[in-house]
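Removed: one protein chain of the complex. Kept in place: all other protein chains.
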Amino acid sequence: MHREAAAVSERPEARAARAVLSVENLVVGYPVAGRMVKPVDGLSFRVHEREVVGLIGDAGSGKSTAALALLGLARAPGKILGGRVDFEGRDLLKLPDAEIRAIRGRDIGIIVQNPRSSLNPMLRVGKQIGYAYQAHNEANAATARRKAVEMLRMVGINDPESRAEAYAHELSGGMAQRALIAMALSSRPKLLIADEPTSGLDVTIQAQFLDEMWNTVQRTGSAILLITQELGTLANYCDRVLVLHEGRIVEDAPVKQFFADPQHPYSQQILKLQRERGTSLGLPPIYTGTKPLLATRDLRKTFAVRHTKKLIQAVDKVSLQIGRGETLGLVGESGSGKTTVGRCLLRLLEPSAGSVVFDGADLVKLPPTDMRRYRSKLQIVFQDPFDSLNPRWTIRQILTEPLDLHTELSTSEKRRRAEELIDLVDLDRTLLERKPRGLGAGALQRINIARALACNPEFIVLDEPTSVLSPRARVGLIELLVRLQKELGISYLFISHDLTTVRYLCHKVSVMYLGQIVETGTVEQVFSRPRHPYSQALLSAHLFPDPSNRRVDQSIPAALEGEIPSPIDLPHGCYLASRCPHVVDECRATPQRLEPVGEGQEVRCWRAAKGDIQAFGGVHG
Amino acid sequence: MSRPHTLDTADLLPRRRRDWLFALGVTIVSTVVVLAIVGPYVGPYDPTMTTPNVSMPPPSLSEIPGLFGAWVSGSLEAPPHWMGTDASGFDVFSRVIAAPRTDLVIALVANGLSLLVGVFLGLIAGYYRNAATELMMRVSDVMQSFPVFISAMVLVALAGRSTTNIVIALAFVYTPIYVRLTRAEVMSQKVRGFVEAARALGNTELSIAIRHVLPNSLTPALIQASVTIGFAILLTAGLSFVGAGVRPPTPEWGLMISTGANQIILGEWWPSVFPGIAISLTVFGFAVLGNALERRYDAS
Partner (left out) sequence: MLFRYIAKRFAVGLLQLIGLTIAVFFLIRLLPADPVSRLVGMNASPEAYAQAAKQLGVDRPLLAQLATYLGFQPDIAPGLLQGSLGVSWVTGSTITSEIATYLPVTIELVTLSFILALAVAVPIGMFGALNPGGKADKGVFVYSLFAGSQPEFWWGLLFVYLFFFTLGIAPAPLGRLSPMSSPPDAVTGFMTIDALIAGQLDIFVEALHHLMLPVITMAFILSGPIIKMVRQNMARALQSDFVLYANCAGLPKERVARYALRAAMAPSMTLIGILYGFMLSGAVLTESVFALGGIGQYSISAVLAYDYPAIQAVVLVITAISLVVYLALDLIHAAIDPRIAF
């Protein structure tokens, strides 16, 4: 697939391009306990014709609030307090209701973060798109329906006729988001505002979606304001970058300049890891000793589907090894089984088969009381920092709970240990007397880590710990984890779908697909020379924050078709056979095994092991 | 991502001047509680003894200040009947302020009982899902589909009209509600992250159930309790009204309204109206309180 060439801002005619949208001093506030809190406080920027502008900033509320305010809307109890939003010469904030309704949807379209909850759950999707179309164009019901189907086809939905009859809850996340785009673009708006449109979507689906959005917009000639927390999205799709901090724009630069030479301290913070590590892949290898700290052999986990006799093979013969002080990354998309593996290692889920040998003992065979004692040595940090902490307990109680369970320390010793722990994660001691409510995601995640460290564990499973954090908090957390590993010698299993963070944190990495490990090796090996077709697709779909290598400027090789199949009824042969561009009959017939391809790298693909498939599509150093 | 639903004691204090409604609810409820304690003793007359003045109307509004002054200065032989007397000669005022004890005690004990049993059963039913708990839920469903008023009436009338029986009848009627509420909350709290984290730390299941799940599952039941106490008062009054509640001459608002009902057609409004105002305000107070708690819970 070929795409439009160079960034808009580099084209000579761009200098003279008109501003489609011009925002001046926008202020939005909402009352909290008598005061007025202003997530948007003096926002000013412009968007030009056919430009793709990225907006990056901290935790959600400021950016989404700003996006809605551009349309003159504010979520209750918020209010737009001042400023000017100039669209084609008119101030949107001063227009009467009927006029601004005409502009919304017709001239400015918007897609938002939670596509399924933004669709009316009680109407069929096609009908809703039809209504949106009828709101701005003369059309009867039949025409509207035809238009809806046409739009669904344009945004890349297969079989749009029947999809139009579906209800919102019947669509997957990716589909629902595409339905929203269909609605937003149905009247060919001049500006599309996309508010974190890919949060929650799988890596390959993200790439598919953003590609399609980009293509569609090229056809309709719209400009895009793309709001995101991902540096990768910015680097690959945007012409210009705006940084939102404390309610206003603190940096406004063309994309290459932003990544190469950020001016504002906040931008520098976000880009810190990027700039420090540059293009290095993974951490330098360390000596881990001859015996691994933790090793699993042929780990399997099967789930029964309720009310049927079917089984889901969530984890299929997974064997891993992690040495002391080492970090193994486990990457994959939804259905890969990576989360299940993490839980099985700790027996939070009981493995159906296989062994988990930790420091010589097979954990799977231990009776519950013995297993409980081992829990001081193996810990886990979960994805959702809010949900993992008991909202009624103080931080101190949360941190001393493991001490109560595994040690015989006196009360004063426990107090001191809690203080040590909170110092260790760079948080203020005053937090100890507070409850989790009101603290930010980054701080809460640090508390989760502190709790995991309480009894000096040797191994910690990190289950997507940074995926809900803002860019700045993410940087902080990764630095903390690296530092703790160096100081305390803890081994990590780092489960993630975000290859960028894996790159910063891990020594080795294993790629999983539908319950199997399909490739394993050092980060350098797998990221720069991926051998398995799935790894290749994953890596090429992943948006690395490198603006000199924009996705939209290249032709993408070997993309995978379709969506990830259901883990029930897995095929006999290779699981990727239905989507792989290199498939031949033998692939479907024989179950694939992991085979070494030199220097510790292993691949589950007979063709790759034979050398039939070129190693490419990775990150170029 | 889910935000935790909690209600701390810090939330219970009224915030901002605009929360006058909450303050009103607290005032009403505290007044009723105080009356429940001292009511029967502070009235001018014994609430269970008749006076020779039968069907005496209350003093008119213009008379009250003068009467009050005369009473305070001690120049009257007998205290005035502020709310008049009923057809049997009971002083309405003394009975109105003595009644909270009956109604509130019944409501509190019945609710306390059903709360205890309901939460306990709800915790078990929410935590373990097997044939036994399913059966328990079916039984609870059947109990809940009993027509409320009629079942209470049947229980009390056939077991004998005593306070204890009324308490048991009410507890029977209200327990399924708490079981259902607690069970639903336990089922949703059981899958929260901190429960899994507690397991990962090495807690036993019992310890998790008691230290983590239970305290976080109580809020809906407690909020419901404050409203149900009000309804229990209404139910007691209703039962007494139809003759299946407390026995005369126990002072009870519903009973007073019932005995006064015959007089209404004759124009003697006071034996029924005053106790009615009392119930009306009391249950309203509890409803307001319950609603304020509910709003705080939703907001957090």
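Points worth noting:
To keep things simple, chains are lettered A and B as they appear, and every chain counts its residues starting from 1.
Assume a residue touches a chain if its C-beta (ideal position, glycine included) is under 8 Å from a C-beta of that chain, and two chains touch if they have at least 3 such contacts.
Bear in mind the structure is a predicted one, so any value in this text is a computation, not a measurement.
Contact with the omitted chain, checked across A:117, A:456, A:578 or A:614, is made by A:117. For the chain missing from the display, the contacting residue among A:132, A:227 or A:564 is A:132, taking the whole complex into account. For the chain left out of this panel, the touching residue among B:87, B:148, B:184 or B:222 is B:148.
The omitted chain makes contact with chain A at the following residues, 68, 71, 73, 75-76, 97, 101-106, 109-110, 112, 114, 117-123, 131-132, 135-136, 167, 169, 180, 183-184. Counting the whole complex, the residues of chain B in touch with the unshown chain are 21, 138-139, 141-142, 145-151, 153-155, 157-160, 230-231, 234, 237-238, 241-244, 254, 257-258, 261, 264-265, 267, 269, 272-273, 275-276, 279-280, 283-284, 286-288, 291.
Following the convention adopted for this analysis, only the chains that are shown with their structure count from here on.
With centres defined as mean CA coordinates, chain B is found 51 Å away from chain A. Those residues of chain B lying in contact with chain A across their complex are 1-6, 8, 15-16, 192-194, 196-204, 212, 215-216, 300. Residues 33-34, 346, 348, 372-373, 375-376, 379-380, 382, 384, 386-392, 401-402, 405-406, 435-437, 448, 451, 468 of chain A are the ones that touch chain B when the two sit in their complex.
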